[in-house]
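Apart from one protein chain that is not included, each protein chain of the complex appears where it belongs.
Think of it as A and B in the order they're written, each chain with its own count starting at 1.
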Amino acid sequence: MHDFMRGLFPVCRSITGDGNRETLHRIRQWIPLELHEVPSGTPVLDWTVPKEWNVQDAYIKDASGRRVVDFQASNLHLVSYSVPFRGTMPLTELRQHLFTLPERPDWIPYRTSYYEEMWGFCLADRELRLLDEGTYEVCVDTSMKDGHLTLGEYLLEGKIEDEVLISTHICHPSLANDNLSGIAVATWLAGYLARRRDRRFSYRFLFIPGTIGSITWLALNQQKTDAIKHGLTVSCLGDRGPFTYKRSRRGDAEIDRAAGQVLHHSGFDHEVVNFSPYGYDERQYCSPGFNLPVGSISRTAHGRYREYHTSADDLELVTPQALGESLSVALSIVDLLEGNETYANTNPRGEPQLGRRGLYPSVGGKDLEVEQLAILWVLNLSDASHSLLDIAEVSGLAFPLLRRAADRLLRHGLLEGLPDRRRAFGDADELSRPEVDVE
Amino acid sequence: MHDFMRGLFPVCRSITGDGNRETLHRIRQWIPLELHEVPSGTPVLDWTVPKEWNVQDAYIKDASGRRVVDFQASNLHLVSYSVPFRGTMPLTELRQHLFTLPERPDWIPYRTSYYEEMWGFCLADRELRLLDEGTYEVCVDTSMKDGHLTLGEYLLEGKIEDEVLISTHICHPSLANDNLSGIAVATWLAGYLARRRDRRFSYRFLFIPGTIGSITWLALNQQKTDAIKHGLTVSCLGDRGPFTYKRSRRGDAEIDRAAGQVLHHSGFDHEVVNFSPYGYDERQYCSPGFNLPVGSISRTAHGRYREYHTSADDLELVTPQALGESLSVALSIVDLLEGNETYANTNPRGEPQLGRRGLYPSVGGKDLEVEQLAILWVLNLSDASHSLLDIAEVSGLAFPLLRRAADRLLRHGLLEGLPDRRRAFGDADELSRPEVDVE
Partner (left out) sequence: MHDFMRGLFPVCRSITGDGNRETLHRIRQWIPLELHEVPSGTPVLDWTVPKEWNVQDAYIKDASGRRVVDFQASNLHLVSYSVPFRGTMPLTELRQHLFTLPERPDWIPYRTSYYEEMWGFCLADRELRLLDEGTYEVCVDTSMKDGHLTLGEYLLEGKIEDEVLISTHICHPSLANDNLSGIAVATWLAGYLARRRDRRFSYRFLFIPGTIGSITWLALNQQKTDAIKHGLTVSCLGDRGPFTYKRSRRGDAEIDRAAGQVLHHSGFDHEVVNFSPYGYDERQYCSPGFNLPVGSISRTAHGRYREYHTSADDLELVTPQALGESLSVALSIVDLLEGNETYANTNPRGEPQLGRRGLYPSVGGKDLEVEQLAILWVLNLSDASHSLLDIAEVSGLAFPLLRRAADRLLRHGLLEGLPDRRRAFGDADELSRPEVDVE
């Protein structure tokens, strides 16, 4: 994953443009992403797809002709969506177009101006202080034309139509943790799921520019949102900080409980926080009109690490180990969703005799082992109203232990599945309605 | 407020009598209070309005004719509702009628005997110890006759008939914190609200003797209690102690949450405690047959300061600053109730584009300011089921910030109000019922 990110790092991404297309093509080398090109000017919910922005070159030259700020050196130097400009001006006038971080004098900040026409440059404050009061030549050789916004989408069909949405933003230029790390983890997660033949859920992966990307996808796919039963936005997954799971707006959706359960038993430092309407694309998925059960997983949360949105968010900040841990947490969450079924104990009155089935120690008197405890918990709470995740929460035992216990009990006929029966009930219900009407 | 209390301090108040009338007349110099005179003997719920009690004079003279205990010096010296008595007796016999506080030898206690016929005097324990064993002349020149119980009431009509009840007791003689402070804060609050033209709620102020006053008002106004949607008893608001809010019997009424929210963000030390059926007139308002949403606000809670119900509860205990803070807290609670509306986001699918409306920073990349966060919270939770108070509780942001955000969003058409629509629905419902009957 870290190598993959290294290749993507220099590409100049924004909310539109060729850098985004190149990014999506590189992802396509791993998973068969579909690309959607949405024309500028398309109305999407309360928004409009903007013009497409591309950069040929951008710099500031001093009186001697030396490039003192140079887009070629780092794409962070140019404020994203800067309009074309050419001119000469004294430093005092130029300053109104320059952004620095005086409290971090060596770092270049990352700034954007998607929806207001302006141009600007970002640079290290230490560099700014070296500039003398002379006259400077400014060149912003960008284009802002009718074009397209590009979305990447990958649907992995499962046994049922219910979907898990995995969404990550692709609009940041040379920043590693935010959000090449999210792109990498989402790509690897998709690769893993593609190889898993027994998928219950369908999985929809979105690689999209932040905000306008999810707005656009939601606008064009409103009828598909009903199928989304669980979802995650993935971002900032490469730093060494503790994990952060931000709950969906619902607060107690199955994804919220699944992520909390996985992190609780993961052994990793972590924090689970309530939804807030600020962050990444969960803002749109969790807007009140959609209110999808979409949470957000990251290491150090959005905006909480000091390198955030600066040139210090580079490939050094991100480690292969942190990426690996993040992928493993994401896989465990998916495994939990896949395995979280609700059963009925076929012998609900009293405990079944486990000993004669080899599920209980033959010599009594000693304390049970945790595998046997897990069997007792699954039997006791499998009353057609507790899912295995419910049982994990009540018992304090880890989900995989309960999943294995359920599998052993199923093999012995001591549990029976409900999901199909429920659907059968549902079908019967549907079928019987006309009879009522006839009467 | 402190000057106003100074004027009221020497007046001999009880549950009936001319001292109460004088107190109400002095309040009338500030707000146009209505006075109700309820005749002795009137049955009120399980009680009966008592005879009216007035004091001409009361003293104990020693053998030399010196007044050793003198009502003229402090009205606390006479047990309230002492029956008339004249006689001479040795100290041993007299002692049965004397009340002191041995643990606070310089303070005169405050005692009452409203519903059992007796007479008694209260004095400092140090004074009692100076009395020799001789014979004493006792004079209790009081009258206890059919008369009236006097209630003060002030109704400020608002746009809607729903009422906020503010109730304070006026039955204590020369005690400052309990409860001239409550009288002063209630009077000033009424004055403020009378000048506020845009009142949504109607406000009903009651200045009444404790227990029998609220029992009497409730008995005579049972049909009016349905309109009371929020209420506060106000008392002990002049000492320097931390604020105490005691919840209504309901525990989660809007007034309970409003008071908790205001105190939480007030910066003042405070405690929020659950309802208990002991205290002031909230005991009656929150009796199970009424169960009104009436909480109770004070500084140091009822009975918890050592000067409570003694001569040390004087004008020194009460400070202008504490009174001012109390008034400001009361005003903030009222402002919250007035401003606590529920809205619907008119663009519930995705976030509306705030930038083009000047509600969002044009240059992206930096963290939001709290005013912008407030806008995002109001938009996200305004789904016709969360009030602004709900949003304050969920977001942790202060109510006034959210109120301002809602006002900005309303001006931009991004929110729409619900209260009127709801009433309209209600009306339609009323109208359609006859049709059902016809059928």
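Criterion: contacts are C-beta pairs under 8 Å (C-beta built on N, C-alpha and C of every residue); 3 or more make two chains touch, one makes a residue touch a chain.
In this text the structure is predicted, and so the values were computed from the model without any measurement.
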Which of A:137, A:254, A:351 or A:416 contacts the chain that the document leaves out = A:351
Where A:43, A:102 or A:365 are the choices, the one touching the absent chain is A:365
Of B:257, B:270, B:283 or B:299, the residue that touches the missing chain is B:283
On chain B, what residues meet the omitted chain?
-> 45-47, 79, 99, 109-116, 118, 120, 211, 214-215, 218-219, 222, 249, 274, 276-278, 283-284, 286-291, 303, 309
In the full complex, which residues of chain A touch the absent chain?
-> 345, 347-353, 355-356, 362-368, 373, 376-377, 379-383, 394-395
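Here is the rule we go by: only the chains that are shown with their structure count from here on.
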If you fit chain A onto chain B using the CA atoms, what's the rotation angle, as a multiple of 5 degrees?
-> 120
Taking each chain's centre as its mean C-alpha position, how far apart are chain A and chain B in Å?
-> 52
